[in-house]
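Note sheet for the following structure.
Every protein chain except one is present and positioned as in the full complex.
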């Protein structure tokens, strides 16, 4: 079949796929803010436990431990055994990989053709739904949701996770179709990461820790709240309380949250690295301007890509070990919640803690994980730079259309000049982000390093869009009059 | 084959990309990135403080709003589980 294209696979599903209507008119700024925040809040609210299974969070059975703990931050997954079990992972992975394949011409899509674009985005949607179904049933089969489930339970778990998945796709679609700001995936990720950060620092929920520390104790989830409690508690001495607040590994500790905050500050700093190219108009003389080329040219998307690969590899290992009944031999349950693979299957698993776990159990990870993350993120960064419509060629074309030229360069040399600037930028962005994420993960952040990097870069990308929209709306916003500062949303 | 055609269409400097992908010149590749970083314009302290303040407040603000919603979960979980 010579004429067959992969996107045609989506065609039979089109009539039954729910599809959000595009807005008739451009929405006012305030409406967009409301839509975005409502959807974000709804997403956070929907992290309910799955009905129909044992969800007290403490398991005696090893295989019920959580093998995805290091992916929960970056893909905005809910806590283990909630209906947001897989969060945005199916959506992000299908979108990023399909768009990458289409850009590399491995999938034939003619983006100039409206029919093709519709088929392509419907294909993304269908692949996401299938990923939700496949992942749910893989995890049911491995016994993650409990052994010996009845048929009714299996159906209920499927219903809850897959329906939530479909609603998540639709929520993302609402924001994407310009009811909200920019990209739904990114809005939700930023909101979820911010919430988790506040939860990790100031979370007041008390959690029963008797199974990990012995005795009948509860500790607060928030690291800072925990410190204040430890100082007043009779359980610890003064020093012991402080040490425990900085070193406990079953809940967020102060070291953990300070490293996350530090990464936040560093990425904010890097975000403002740029190379300025002096440009001038070919029409009016003597007016020079600057066109900044950012170091983080492809933002956090390269980290998404690395973690999608890590997730796919580790989930395959998880499936393989369960099929071959080796999971009891190669997985250990830590802190009664985390399912951690043993050598040689832990090479791409971020360690639970820097010391002692990284050194005693997975010393090779120290080498393999950073190399893997940095190489994949650089490779992706370069590819994405070329395909995303911001390649040197595209920008040279934009310059030409707007009669802009680079000062001191002939018109023909613009593309080459831009290439000399943008290509290193993409490489540098992949390098530094890959580097800081691997460093953070090796220090035992359990996925929060990747989460915060993606959230900060997405936050900046959205902030830019919000600011532009705000200026376009002429600053007429009832919300900003109430709240004060413009553009403070993200 | 598909890969080589794709990167040939992808960019101007495709031979370089090809070399890097095949791992022939990773060092050169890193150098290119590092020299870019050293030539970058960095924000000065005043600018940085301004950015951090705006972004930090926004981030924590959103986090607090989100956490307020998450707090509702505690009683709900208690009731339903």
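In this document, chain identifiers A and B correspond to the written order of the chains, with residue numbering beginning at 1 in each.
Assume contacts are C-beta pairs under 8 Å (C-beta built on N, C-alpha and C of every residue); 3 or more make two chains touch, one makes a residue touch a chain.
As a working rule, contacts and distances are computed from a predicted model.
> For the chain that's not shown, choose its UniProt protein name out of "Protein transport protein Sec61 subunit beta", "U6 snRNA-associated Sm-like protein LSm2", "Signal peptidase complex catalytic subunit SEC11" or "GTP-binding protein YPT52".
"Protein transport protein Sec61 subunit beta"
> Out of A:37, A:135 or A:301, point to the residue that touches the absent chain in the complete complex.
Looking across A:37, A:135 or A:301, the contact with the absent chain belongs to A:301.
> Determine which one of A:122, A:142 or A:405 touches the chain that has been left out.
Once the missing chain is taken into account, the touching residue is A:122.
> Which one touches the absent chain: A:45, A:224, A:269 or A:354?
Of the candidates A:45, A:224, A:269 or A:354, A:45 is in touch with the missing chain.
> Using the touch definition up top, pick the residue from A:14, A:147, A:290 or A:312 that touches the left-out chain.
The single option touching the absent chain is A:14.
> Contact with the hidden chain only, please: which chain B residues?
Chain B touches the missing chain through residues 9-10, 76, 80-81.
> In the full complex, which residues of chain A touch the absent chain?
These residues touch the chain not displayed: 14-22, 35, 38-39, 42, 45-46, 48-54, 83, 91-92, 95-96, 99, 102-105, 110-112, 114, 117-122, 124-125, 150, 152-153, 156, 160, 163-164, 167, 170-174, 176-177, 179, 182-186, 296-301, 304, 384-391, 393-394, 457-458, 461-462, 465.
Rule of thumb we're sticking to: only the chains that are shown with their structure count from here on.
> Indicate the whole-number Å distance between the mean C-alpha point of chain A and the mean C-alpha point of chain B.
10
> Give the list of chain A residues in touch with chain B in this complex.
Interface residues on chain A, with respect to chain B: 37, 40-41, 44-45, 47-49, 55-56, 103-106, 190-192, 194-199, 202-205, 264-265, 268-269, 271-276, 292, 295, 378-379, 382-383, 386-387, 391-393, 415-416, 419, 421, 423-425, 427-428, 430-432, 455-456, 459-460, 463, 485, 487-490.
> In the complex of these two chains, what residues of chain B are touching chain A?
Interface residues on the chain B side: 2-3, 5-7, 9-13, 16-17, 20-21, 29-30, 32-37, 39-43, 47-48, 51-52, 54-67, 69-74, 76-77, 80-81.
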